[in-house]
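A short write-up of the structure that comes next.
Omission of a single protein chain aside, the complex is shown with its protein chains in their original locations.
Chain lettering (A and B) follows the sequence in which the chains are written, and residue indices restart at 1 in each chain.
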Amino acid sequence: MLPELYNYWVVIVLMMIGFYIVIVQGNLIKKLIGLNIFQTSVFIFYISVGKVEGGSAPILAEGVSVYSNPLPHVLILTAIVVGIATMALALALVVRIKNAYGTVEEEELQERDLRC
Amino acid sequence: MLSHLPILQVIVPLLAAPACLLLDRARAAWLFACMASFISVVISGLLVFQVHQFGVLSYSLGGWDAPWGIEYRIDVLSAYVLLIVSGIGALMILAADTAIRTEIPSERQPLFYVLYLLCLAGLLGIVATGDIFNVFVFLEISSLATYALIAQGRDRRALWAAYQYLIVGTIGATFILIGIGFLYSLTGTLNMQDLANRLPALESSATAFTAFAFLMVGVCLKLALFPLHLWLPNAYAYAPSIVTAFLAATATKVAVYLLIRFHFSVFGVGFAASVLPLHSIFLVLGLVGVFVASLVAIQQPNVKRLFAYSSVAQIGYMIIGIGIGTVTGLQATLLHLFNHALMKGALFLALAAIVFRFGSADIRHFAGLGQRMPWTMAIIVIGGLSLIGVPGTVGFISKWYLVLAAFERDWWLLIIAVLLGSLLAVIYIWRLIEVAYFREGEGEPRGEAPLSLLIPTAILALANIYFGIDTRLPVYLSDSAAQMLFGGGP
Partner (left out) sequence: MLAGIYGLLSASFFVSMDAVDVAFTEAAVGAGVFPLLMLTALTVAGRYEQTVHRRPRAAFFLVLVTGALMIVGTLDMPAFGSLDAPAHTHVAARYIELSPTEIGIPNMVTSVLADYRAFDTLGEVVVVFTAVVGVLIMLTPGEQRQQPSPANAVETMRSHMILRVVSKMLIPLMLLFALYVQFHGEYGPGGGFQAGVIFAAAIILYAMLFGLVKAQAAIKPSILRLLAAFGVLLYGGVGVVSFLTGVNYLDYSRLATDPVVGRHIGIFSIELGVGITVAAAMILIFYAFAGYATGRAEAE
């Protein structure tokens, strides 16, 4: 059982790296990078679930009898779009924060608020 | 047309949003948004009727039956929550035109209404759907709109609060996505009814347990359950006042709905109890949340923040209701969904009026408010009494059922704890009353709130009293819903 699940486990490690970065990083933009890594590895996880041994891309073609599962692909396409939409919004926020505070470091943000 | 009501409930605000973008002037956008919101309320009212008459409504989108296609599924619980969300949405939009005048620059106001409609559509979509991935998509629609709305606050800390909420919210949504992934790998379906049918066979699976855990944590982040509540006080305090009012009365309710839906309908009541001491966890976290949040609330100089912490405490009560694990407990939670929406809706809207006049909701501005803004202050008193749980208000009804549920289980300690929590609420409400009525006002009087703000607020405040006395509607709906979720009725 183990060797067949290793694929999932590698993805999980990647996911946790991303998650860790989000929590620990003080720089707002690096946090977002961590978030992106976290999200993308979730996508990879899903797609792995959809893979069928010996199957091919789910597009009808001559001579192909086994196809990989198209449903996870659809879900992930939507999830990717949602991810990029979130990123765009997040970056707009960061840009505004930089303009308002002069910094994108979490520590300095809190400091400057306390001073006011 | 009547058979299409389930989808119209979401489509009307959803398509109204891009149409609203085409109207470039704030007034026109506002009127259009009002229209869309009113139609939504009417639809949700009709849906309540239909569910009452016909039982569960099932609507196959695209003509494909579940589980091949996406199903919209309206039962008593969904109809109830839809009514709450659309009702609040309609009342808030009435006040929005005036409320944002001092808080959002005029060239951005049309965009505000677009986002408002998107948020409303997102929230309604979460409740109306019977497909778990569809929940994720609409959760993100409402969340993205919320982040942008919160960031519109005048104080630059609104930007930071929005960013924090974005990070926490996206983690929560991704957790939910992970949960959905695990569930799919186990069952091959995304339809919630279908999942409910297939999961009992898999109860002992570690994967099912993990899926449940991730879904629960993800939803609790959105709920602001202690200790995952850290984003809420900032977000509520710095967002434009009307945004706070709208969110406080709807967003967390929808998250509680989602919790209940996952817990009861998808996984089944027995599941949670067998794998985790979930009910005990809820009781503990709920209680701690009530106390910690109430204690912090007492110390807040900014009244918006005070009420934000009070909201965290109220959510704690809702979780306690679920944690009790009986029909009455669940009914108490469901009643509180309705009642808290009325309470916080009225309170935050009244605060919006104060911010409109004074520029902020600092407690200093409350000095002498009893004479300067008598109507607004009266509304705050009513809301406050409701929070405490004084008989004659809706707050009393929720607490009554909660105590009743605890009583059924002979959990006297819990009853005492709930009463203590109410006592803490007395303290922070009294603080407001004392400053408003027993102190002299400083500076120039600014005048009462404008009618356009006052009327929706007054409606909500009066609803607090009306439904506190004539409790038939919410009690009937919450009772049917609770029974159904436990495996009783339709």
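The criterion applied here is as follows: a contact is a pair of C-beta atoms (placed from the backbone, for glycine too) under 8 Å apart; a residue touches a chain by one contact, two chains touch by 3 or more.
A quick note: this is a predicted structure, and the numbers were derived from the prediction, not measured.
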For the chain omitted from this view, which of the shown chains does it touch?
A, B
Of B:Gln50, B:Ser205, B:Ser360 or B:Gln483, the residue touching the omitted chain is B:Ser205
Those residues of chain A which, in the complete complex, touch the missing chain
1, 4-5, 7-9, 12-13, 15-16, 19-20, 23-30, 33, 36-37, 40, 43-44, 47-53, 55-61, 66-78, 80-89, 91-96, 98-99, 104-107
Touch residues of chain B, complete complex, unshown partner
4, 7, 11, 14-15, 17-19, 21-22, 59-64, 67-70, 105, 107-108, 111-112, 114-115, 118, 121, 125, 131, 133-134, 137-138, 140-141, 144-145, 147-148, 151-152, 178, 182, 184-190, 205-211, 213-214
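FYI, only the chains that are shown with their structure count from here on.
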Once you find the CA centre of chain A and the CA centre of chain B, what distance in Å lies between them?
28
Across the complex, what residues on chain A touch chain B?
19, 22, 28, 31, 35, 38-39, 42, 45-46, 49, 71-72, 75, 78-79, 82, 85-86, 89-90, 93-94, 96-97, 100-101, 109, 113
Which part of chain B faces chain A closely enough to touch in the complex?
133, 136-137, 140, 144, 147-148, 151, 156-157, 159-160, 162-163, 166-167, 170-171, 174, 177-178, 181, 184-185, 190
